[in-house]
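Note that this complex is displayed minus one protein chain, with the remaining chains in position.
Read from first to last, the chains carry the letters A and B; within each, the first residue is number 1.
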Amino acid sequence: MSELEVNVTVNGRPFRRRIEPRLLLSDFIRHEIGLTGTHVGCENGVCGACTVLLDGLSTRSCCTLAVQADGRSVETVESLGRVSNLSPLQRGFWEKHGLQCGYCTPGMLMLMTELLRENPNPDRETIRLRLNDNICRCTGYEDIVSSVECAVELMRGDKVVR
Amino acid sequence: MAEAGKIHSPPAGRQKERSDQRLNVIGTRMLRKEDPRFLTGRGRFIDDIALPHMAHAAALRSPHAHARIKSIEKTAAQALPGVIAVITGEDAAKETGPLPCFANPPVEQRCIALGKVRHVGEPVVLVVADTRYIAEDAIGLIKVDYEPLPAVSDMMDAINSRGDAVLHPERGPDNVAEHRNYVFGPVEAEFAQAAHVIKRHLRWSRSGGQPIETCGAVASFDEGSEKFTIYVNSSMYNYIGFTIAAALKVGSHQVNLIPVDAGGSFGSKLFLHKVAVLAALGARATGQPVKYIEDRIDNITACDGHGSDRTYDVELAIDADHKMTALRYKVVDDYGAYFQFGLGTHGNGFSQTVGPYKIRAVGAEIYAVFTNKCQQGACRGFGSEVTNFMIERIVDAAVDELGLDPIKFRRDNFIAPEEFPYQIPTGNLYDSGNYPGALDMALQMLDYDGWREKQNAARTQGRYVGIGVASCQEKGVFSATEFWMLNRAPGFALTSSPESASIKIDATGKAIISLHAPCWGNSPETVATMVLAEQLGLDPADINVAYSDTDHGLPGTGPGGSRYTVMITGAVTGACAILKEKLKRVASHMLEAGPHDLEFRNGKIGVKGASGLEVSIAEVATQSHFFRLSFPDDPDLTSGLDANYTYDHPLATLPKSDSDFGIFYPIMGHMCHMPVVEVDAKTGQVSFLDYVAVHDCGTMINPMTVDGHVRGGTAQGIGTALLEHYQYDKDGQPLNINFTDYVMPRIGNLPPQVRIGHLVTPSPYTEYGVKGAGEGGRMVAPPAIACAIEDALRPLGVRIDTLPVTPSRLRALIREAEAKKGIR
Partner (left out) sequence: MKPPVFEYERPPNLRAALDALSKHGGKAKLLAGGHSLIPQLNLRQLSPGRLIDVGRLTELQYIIEEYGQLRIGALTTHNTILRSPAVAAGCPIMVEAYAHVANHSIRNRGTLGGNLCHNDPAFEMPLVVSLLGASMVARSARSTRTITAERFFKAPFATDLAADEMLVEVRVPKLPAGHGYCFLEVSQRYGDRALIAGGCLLTIRYGNCRDVRIGFRDAVHNAFRIPAAEAALEGKPATAAAIDAAAEAVAKNITAAADLHADEAYRRDVAATLTQRMLRIACGRAGQAIAA
């Protein structure tokens, strides 16, 4: 049972840790680095609650080994904004009731962050198609779509919120 | 016997806040208090709890559905580096008793199987190790010798089980947990004189809440104080939490249960006992804090939270004027291996067993059986969603067989708006409602006639488009009697189901509300804040919410049965009444006016008719906290500004007999759903062209969060109707143990939009007239969708009697129907 050293940049900060190769990236983020915003739902790659960005690409951290992130850059929900300075996407979710229990929300936010970087002006169909990736059990999804649309408006400057 | 009909001397009730007053905060779409932490990834869920020197537990899951445990070889596991303890059922039983069970007589369930396993996935050994990874390695090294016993998987077989196939021999010679017969009103007579009797056989398959977060606990045991501290994502800890102490064989004051944010529940986390006891016994055995979090397989196979699993034979008696007169059914319900809530899910159904209709007699024969599966728990609707399915399916059957109009038949049988409060044959009361109004709103929003035209046009093109309708009840605010009144003997026949709120206003005028039940995503902080803001005129930004553990907790039944918003509104209102009295008393001295001359306005207290004479609540608070000697020396005026209030059920009475259960679930919401579906007859896939959902949940505290529940509940209802089914083979092996195979709706499965309409018939009994809204969507969507699919396939004569309507099943029904009609 050998350990090896990994260097992973998480939310812009470099971390060096000795870990077992079998350590999942989700557990690395949550327990080695202590960022518990990324949640685990199935460890099977189906629900998407554990979605983070790995070198900017949405990735299911429960199906990724931490060693696969060695030398790479991970972004988690904690990088998006603070309560006093929410990102437009976080703001959109707040405005439009895009969450209820909050458990799938970090995965949704990271998935949509990737989408909005690719395409800052997605239409409803494009949002719905991408949203099909992740499962939410609380909202019925519609308010999440509205939340992303609100974020698009905020980013464009069309909308100002208090 | 309870006679169905309008109650002419209705109970007075205890409502203090009327529904027809002008409101400033209640009724607005205030953004949620809960969101900032969840949006920034700073929620506190059970797996986020980390204590120093914490160890991790994993359970060896039984591979057998039914077996005796002959021996357990654990030395290799114990020797694995990093393993701290390997605990068998026998080890656990030395210091730990059975898990709580609210059936009477109770059915024994152990947190770690003792002597026998009764379902696949049941914990057989608990391993505590430095990491979950090592614990799972150790599990692989444990050798358990089983003697397999006959497994029963089919509920009809369970009725006739004998010998070794019996799961609980101490209960009887077969696997019948309960067999009860109920007669509410003149059932026999009504059927004897009926002009028409409609019959159906229905099957509602087992599905469940399946939140994205599993169940878990983190426990520590302090040897110095001999006290357990247990974090657990359960509710009801301030209601029946003492039963966990009992399982651990300690006094209830030796266990402190601490709530955490729950990542969804939908009933499945209503009262978690197994995970809490497992973590706690691990902590006691090892002297370290222990975290036990179910993984997804643990959860699907052993969460103790599966939903109803029923077969119905139902009959409806109709008179010559097409009025429904009586309903009679025999139901077999597969409860799985244990019986934690007894027949509660059927007691629940008796609260609304005639639906919105003037049916005057109900007969019910109920079989609850044991099979070798995970046991049932609470699942959004708690059994009444199945009652709704039964009622609406038999109504649709009557429409079909008698050639009636589905809208008119319902309308003609509705309880009329002027007939409330209405008593139903079981003795329960419906507080208020306007069922024709909901139907009309749905018809109008859908453009029902327009869709009928489009349907006709689609038929000429060979497309199968259908319009469904379902008018269903959503009971709100359960009373404790629903749990025990169907037991063989009442047992512990508790009658309290309160909710509490504690409010303190500190010396700077900021308010903290303490809640005594957890957040499931049901917006408790937002609701409590809004009610307090309404009552005292405080700025919601000056209010924060905290959650009490059991050491500091007041009685709190918690969310479930669509009760929390109603109950916390009552509790906060009650606490505010105490605060207002004190605020006025202190302010009256500050303003030199009588308390009766004062009013609350915009966060201040002022003299009526004198706009300049006022003080802010913050100023009063400062005086209250620090300047006792500025006020008269009355012994009943104390420093400080806080109030606790325990709000009891707004309207509940004791059961009177086996045929009159009294009032136990009277806050009655109502829904009318109209989905429009298209069936691809060649593949059996169902898609939605439109969906209208009209909900009446009385006064809405926050319409935004109500809409969220409607959409989420409807989505779960769509899952129940089309996709979700915990499948077991004939040997009791679960077939879909992960999210790949337990199929829950993604956005692609749902209508492009669920168009929501609100009808408001306030309750006369609750504060502000609020009713429950949490369960409604799942309680009406399944029959509405079954109706729509039948309507779509009417040219073929396909009947939908079984859920879920998967593509494979639907295609088989279509093939059968085409064969009958000679269509190739």
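By our rule, a residue touches a chain if its C-beta (ideal position, glycine included) is under 8 Å from a C-beta of that chain, and two chains touch if they have at least 3 such contacts.
Note that the structure is predicted; figures quoted are calculated from it, not measured.
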- Sole contact to the chain not displayed, among A:V8, A:V67 or A:L116: A:V67
- Item | Contact with the hidden chain (one of B:K33, B:R132, B:H273 or B:R328) | B:R132
- Task: Identify the residues of chain A touching the omitted chain, counting contacts across the whole complex.
- Result: 1-2, 4, 20-22, 24, 27, 43-45, 48, 51, 54, 57-60, 62-65, 67-68, 70, 111, 130, 132-133
- Please identify, in ascending order, the residues of chain B that touch the omitted chain? 132-133, 136-137, 140, 295-297, 682-685, 722-723, 727, 735-736, 738, 740-741, 743, 745-746, 748-749, 806-808, 811-812, 815
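In the analysis below, only the chains that are shown with their structure count from here on.
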- What residues of chain B sit close enough to touch chain A in their complex? 31-32, 34-43, 45, 47-48, 50, 133, 209-213, 261-266, 295-296, 519-523, 704-705, 707-709, 711-716, 738-740, 744, 746-748, 750, 753-754, 777
- Note on the structure: In their shared complex, chain B is touched by residues of chain A numbered 20, 22-23, 30-31, 35-44, 46-47, 49, 76-78, 80-83, 86, 90, 93-95, 97, 99-106, 109, 128, 131-132, 135-143, 145
